[in-house]
Structure formats: C-alpha cells, structure tokens
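Missing here is one protein chain; the remaining ones are kept as they sit in the complex.
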Amino acid sequence: MAILGSACLLLALGVCAYGIGASLYGVRRGRPEWSESGRRAVYALAGVLTVAFAVLEIAFLRNDFTFNTVADTSSRTTPAFYRAAAVWSSQEGSLLLWAWLMSMWSSLVLFLTRRRMRDVAAYATAILLGFGGFFVSLMVFYANPFVTTTPAPAEGAGLDPLLRFPTMMIHPPMLYSGYTLCIIPFAFGMGALLARRVDAEWIRAIRRFSFAAWLFLGIGIMLGASWSYSELGWGGYWGWDAVENASLMPWLTGTAFLHSLMIQEKRGMLKVWNASLVLATGTLAIMGTFLVRSGILDSIHAFGGQTLGVPFVILIGVMIAGSVYLVVTRRDMLRSEHRLDSLLSRESVFLANNIVLVGLCFVIFWGTYFPLISEALTGKEASVGPPWFDRYTVPLALVLVLLSGIGPVIAWRRATLANARRNFLAPLIAAVASVPVLLAAGVPGDWKALAMFACAAFALVCVIQEFYRGARARRAMANESPPAALVTLVKRNRRRYGGYVVHIGIAVLFIGVAASSSFQRTIEPTLSVGQSSKVGAYMVRYVKPTATVSPANDAAHTGSTLSLGAVLDVTKNGRHVATLYPSEGFYASDEPSQGSVGSLIGGQPVSHVAMDAGLTRNVWTAIAPDVETPQLKRIVEIGNRTIPFSSPEDGLIALAVLARSYLQHPPPAEFHLIVSPLVMWIWIGGLIVFGGGLIAIWPAPSALRRRAGAFARARTRARGRRDRSGDTAQGLAGA
Amino acid sequence: MNPARKRTVRLTLALTAAVVLAGALIYTSFSAASPALTPSQLIHQARPGISYQLTGTVAPGSVRREGSTLDFSVEDRTGGSAVPVAYTGEVPNPFKEGREVIVTVQKQGGAYVGEPNSLITKCPSKYTVAPPAGAKQSF
Partner (left out) sequence: MSLLVAVLILLLLAVVMLVLSAPLRSARRRPDPRSAELDELQAAREAKYREIRDTELDYRTGKLSAEDYAAVDATLRAQALDILDRLSALEGEPTPDEVAPGEAVSEEVAPGETASNQAAPGEAISDEFAPVEAGTDELGPDDDEAGPTETTSPDARTRDA
C-alpha cells in the first residue's frame, strides 16, 4: 500500500507540472480549453493527494509499522484519536497535510470562480500548482511519508505525550488551513498583476479568500495559545516564541489588508499598498511554515534538519523577488485614482490602523529574526526576550484598540466635524471615568493595564453606541421592536456590523490579556500532605496524593503508564471554592538503557493541569511529583533486575507497587499555583471575534437580492435622472 | 498652504516619525539582546554580570536537585566542554538528560547562575529526516 502512496506523490508531481504548463499556455495563447484543463489539474491534485492521505491515515489507524513514520510517531498504546492525528506530527506527514489542504482549498476557490476572472484565475492556478509541486517535491526527494522498513518493528515509538491533547491535534490542521489559505490570495494577487486586471471583481473575490485565511489562521493561533495555557506546565498563553510570532505576522498583515482593501474598493486608492500587503501575507505564511521545520532559530519548536531549509529559502526568495518585480513593473496600473478627501474620514482611520498593524508586524519580525540579523550584522548571534517585545507591542496594542473604536464612529469620505465631536463624547467620558472607577474598586494602579482598560472602554462604548443608533434609526422608520430592529439591522448590514462585533471581541480580548498579564499571582511552593499555600486571595491545601497505573486507567486518556497527582482543596476566606486534581503523567520510552521498569516511565513526563475556570479568574494548578526519592528509585531498580523486557505486564505490577508506596508515604511535591484574573475573557473575546467574522462574511440570501435588485435599479435610475437634470434636493425629495 | 504641499509635508513628517521609531527599535534590540553562546564559547568569553543565552545539551548524569535549585551541566551539541549551571525556577516538562536546552545565565564568581524561569527545553525533534539506522529500507 505504501507503493500506492508513493505513486500518488509522483502522479501529483506530474499533474502539477502539466497543470502549470496548460494554464499558462491557455492564458497566453487565448485557448480557454487549456486553461480549463489546467484548472482541472488542481482538482486532480486534490483527488490524488486525498488518496495519498487516506493511505497514510489508514496505515496509522491499522498500526502498520512497516511505514517508518508510523513506527516513529505512533504505537499500539497510543489512543485511537491520537493515532489518527499522529499523521501530522512528523515532518513527512505534516508536509502531506499541508499539500493536501492547499489542494483542497485551491480546488474550492477555483471551482467558485470558474466562470469569472478567467485570465487572473489561470495565472493563479499556475502559481498554486507551483506551490503544490514544491511541497510534493519536498516529499518525493527529501521526506517521503511512504518509506517502509521490512520487517516491521513490533511496536512503535508512540506519539509524543506532549501532543496528546485534543487542542494540540486540531491546532495543526487549523493553522495549516490558515497558512494555505494565505497562499490563495497571494496567487490571485500575482495573477491579477500578471493579467493586468486589478479591479472590482478581483477585490470582491480576494476579500473572500483573505477573510477565510484570516479566520482559520486566527483560530489556529487561538488554539495554540489555549493549548499552551491549559495543557503546558508554565501557565502562560503567549511567550513571543518564534513560531508563535511566525503565525501572528501573516494574521496582522491579513487584518491590515482586509481594512485597506475597503479603501481601494471605495476610492481606488492604495493599490500598490494592497498588492504589497497581499503578497507579503503569503510570503510571511511560507516563512512561518519554514521557520517551524528548519531549525534555523533556537526556539522551543525549532525542528528539522538543515536539509529542508535550503529549498524553503529558495522559495521565499523567489516569492519576494517575484512580488517586487511585479509590483514595480505594474505600477502604472496601480496608480491611485483619488486622494484622501479629509483626515477626518474612515479612510484615514483605516490608514492609521494599517500603519499600526504593519508596525506591529515589523516589531515582531525584527525580534523574531534578530538572532539571524545580529549574526549577519555583527557576527555574533544574540536574541531578544519577551520584555523587549512587550515594550513595543503594548503601546501599539493600545493605539490599535483605540482606533478600533474611532473607526466605526467616523463616516466614509468626509465626516462632519460637529457630528464627530458629539459622537465621541460618551466614549471619552467612559474612558476617562473608567480609571478612577477601577481604582476605587480596588484594581491595582498598573498604568499599562489601566490604559488598556480605558482604551477598551472607549472602543466598547463607541461600538455599542453604533448598534444603538443603528437600531434606533431602523425602529423609527420601520416600527419594529428593539430586538427585531437590531437583528434586521445586522442582517442587512452584515459586513459593517459583523466588523463591529469583531472590534468588540478585540477589546474584550485585550481586557483579558491586560488583566491576566498585570495582575497575576503565582507561587511555586513545595508542599507535604496537609500543608497549605496562599496564592492571591485563595488558600490551596494539599489534601492527599493520587496515583493511577496503566494506560487503561489513565484519567486523562493519554495512555500514560503511571500518573501521580494530588487532591487540592481551594478555599477563599474559609469558603470552599473548588477541588482540583492536577497530576503528572509518565510514559513509556524506547530507551532500553533505563531498564525494563525504568523504560516504562522513562519517557517524557507531561503535566496535566487542573484549573478552576471562572469568569472573574482562573485558579490554575500543576504538580511536579518527586518520583526519584530513594525509596521509589529502589523499587524501580528491583523491577529492572527482576522483570524481563519481554513482559511489560509484569512491569506494570512493579509500577503498581511504586504507586502504592507513593500513596502510603508521599514525599513533598512541587506545585505551581497561579491565580489569573479575567483569563476566560481572552477566549470569549476570541470567540466574539470569530463570530463577528462569520457574520461579516455570511452571504445574503440571493432571492432577496434578486427581487430587491429590480427596485434598486428603478429607484437609482429614477433619482439619478433627476439629479442629472440638476436638482439635488428634489432628487432627494422623491417622486 | 495648498493641498499638494500639505500632503507632502504630512508624508514627510510621517516618514520621519517612522524612521525615528524604527531606529529606536533597532537600537534597543541590540542593547537588550543577550548573545547566544555554546558552552565552549561561554567558558572563553563570559564576563561577570552580563546575561548570556547558553544553548547546548544537558549532559548525562549531571542533573541534581538540591532543594529548590536544579543543578545540571550543559555541554556542546557536538560533545566537549560542559558548563555547570545552578538554576532556580520553572523547569519545563521536556527537560531531561540529552535534551537540547536554552537557558539565560550570568557568571557569578566561578559559577554560572541561571536566571529564574529562563530555561527552555526544545521539544524532542520530531522532524528529523534521517531514517533509523540499521534497518532495511524499501521504497
């Protein structure tokens, strides 16, 4: 069956080569049937890669250890769900996932645009197939998922326990969907420049694709942050690590693009800027993909040998060179049609927003790649840490939140100053008043957090005011009840109000970030049974130890061979708040040097965090039990000496003895206790952002439009005629 | 001032501000950065009171815990000189002998003290391309 997989890869390579040729031939010679064939090559690629992916999936599910990648990353004891997801935990498998997702999304997009933008789509097809061919080549020549070994080993290495969390398994498909979806606007952007057609139709199409990319990438980033917080043992959600930054950068430029695209749509401005943004987003996405697997930066996630680095650098170089070349040679058609009418306009607020977002991206880019930059410039490799990032991103984030409130309140083109002044009164009052109110309520005087709260208050009042005014205007005209008015208002103006909802989400998210960053209380006590520790306003008591043995009994369903934990009693002012059960899971390793019993628990231990999540605060607990006391080590040594490798079941008995000893004479254990205010609001804010995004992109029912279209034409024509005949006021006065 | 000139002035101001800010950013990055050194480089170059990013592998047999301090040695990836580090604070789950780590240290007297909570352990490499040695390969 592996042969089938490899054959699929070769076939895919051939299909890509053919498709590129056919599309280009078709568009250059004006032979649409060849362009059509080229487009079908993308469908064929998706089909072939689906077969390849299925082959690999089935191999994992069936524990077919002849496949090297299955043997390296899965095992019989890995639970089924994680076995299915282990496909993409390896280099080869993740390349296949990337290529497959790209081919599927590309097929969808090309199918939806099959009747439009024919020449642009033809070039885009060629470019997309180029990317597909690149990734398939990587697999064929460097990292083939279908390499086999016979005879197959009896058992595989098992999925890295650090990945045995549901969020961690959904994170790569989401993130890769985000990255691959960034490639599609890139391809259509290049296609438009190549075909010399940057127009309203292109704008409409590329907005959709960019929105999808923005959505999926954002979800991927949030899932990663959530995994880091809930499952990793450090209790944080963002560490300015290189790969975190790598996924954030294209999201920032994507957000900027979605805004500035509106300006191009309305006023025909910023064409060079937009072309650059969309091309930069695609390039940053590839750079992100490259960063994770090339090992060029020292980071927690820097994997991969040097072999993959070189092809990626070449690809990135080609992308950058191609982008610059196209933008420069097409600059005549990218000339702005208008200029900014007024500084007091939504256009100029969007411009400011773009500058802040791109500025943020630049800061993060600089900090992330600094080790390479400093090495290139000074010969010495140096890196900057989170404090440096915070120093620059915090003020920029404040400005961003402020702008997200200003934008919705200012009109397009040219706002009336008197109206604007009146509209900003309530938000300003809210912002200024929030500081003394919060201080009076007992919030500590951290200027950064208070500034963010004030900005968020400003933004929230601005946006909520917009909903209120819109609904009120609708009510006055259409006589609906307030809830109905609100609903219809949003339904009829999805893009605008969906966007406002996104802004609400962003403000909420930053409130959570500010509170949890500035007002966190953390302590790392070593406690014996019965001892307590105070953290923030809470008292945490180590009640008694817990232990489970064998994968079947693993409460977290991660296949741990041994799990040691604690029962913690959390109280506040004497009142019981929660009972928490943090634990640490131990897993089998494949190192015989550890001994028959030692290797059962010699794999990487993983902390299972126990959390009491609430709207106002999270109480986060983790335990690092001491499994290396002399007593426990003696048990392991005896087991190593008396139990052969061939009977792991007897090894489990030794672990049971160890567990019992731990329960009867529990040594002091190290705990990590954190009380974080308002963390929940980060996730809630994220959900609001994505909900708003979905509202904004949801298409209106076409039947409604068809009927409305007739009226539209009639009224527009009728009024326009009257305007043309010279009388504006009368035109407004109606029939 | 006519509109065109106003626009030019605005643009110049904006660009100047951008350049100044970028300059500040770049300057502080160089002064705030800690150099990344391998153990052998650290032994030769380390000066007291300066933070360095030590990168290398945890030497086998060197991990000892004394109270709240974790003592371990970091050696070059290619083997060779090892640097003893006394570290307090967060120890990531993946930490164990043979794993690659990055820890911020300062030289104090004759010893290297790790900055609290600065220990990063690389996730064990999942993306190696080399096939397992000694097994018959079939394509």
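What to note about this one:
Per-chain numbering from 1; labels A and B assigned in written order.
Methods note: a residue touches a chain if its C-beta (ideal position, glycine included) is under 8 Å from a C-beta of that chain, and two chains touch if they have at least 3 such contacts.
In this text the structure is predicted, and so the values were computed from the model without any measurement.
Considering the intact complex, the chain excluded from display touches A.
Considering the full assembly, A:P32 is the residue among A:P32, A:G317 or A:P592 that touches the omitted chain. Annotation: of A:I58, A:V328, A:A376 or A:A476, A:A476 touches the absent chain (contact as defined above). Checked against the full complex, the candidates A:F134, A:W412 or A:F519 give a single residue touching the omitted chain, namely A:W412. Residue A:E466 is the one among A:D72, A:E466, A:E524 or A:E584 that touches the chain missing from this view. Residues of chain A that touch the chain left out of view are 1, 3-4, 7-8, 11, 15, 18-19, 22, 32-34, 36-37, 40-41, 43-44, 47-48, 51, 112, 114-119, 197, 199-201, 203-204, 208, 265-266, 409-416, 418-420, 422-423, 466, 469-470, 472-474, 476-478, 488-489, 492-496, 696-721, 723-724, 728-735.
The rule we apply is simple: only the chains that are shown with their structure count from here on.
Within the complex formed with chain B, the chain A residues making contact are 6, 68, 71-73, 89-91, 94, 142-144, 147-150, 160, 162, 232-234, 293, 298-305, 307-308, 339, 355, 359, 362-363, 366-367, 370-371, 374, 378, 380-385, 387-388, 391-392, 524, 526, 604-607, 624, 672. By the touch criterion stated above, chain B contacts chain A in their complex at residues 7, 14, 18, 21-22, 25-26, 28-30, 32-36, 53, 55, 68, 89-94, 96, 102, 104, 120-132, 135-139.
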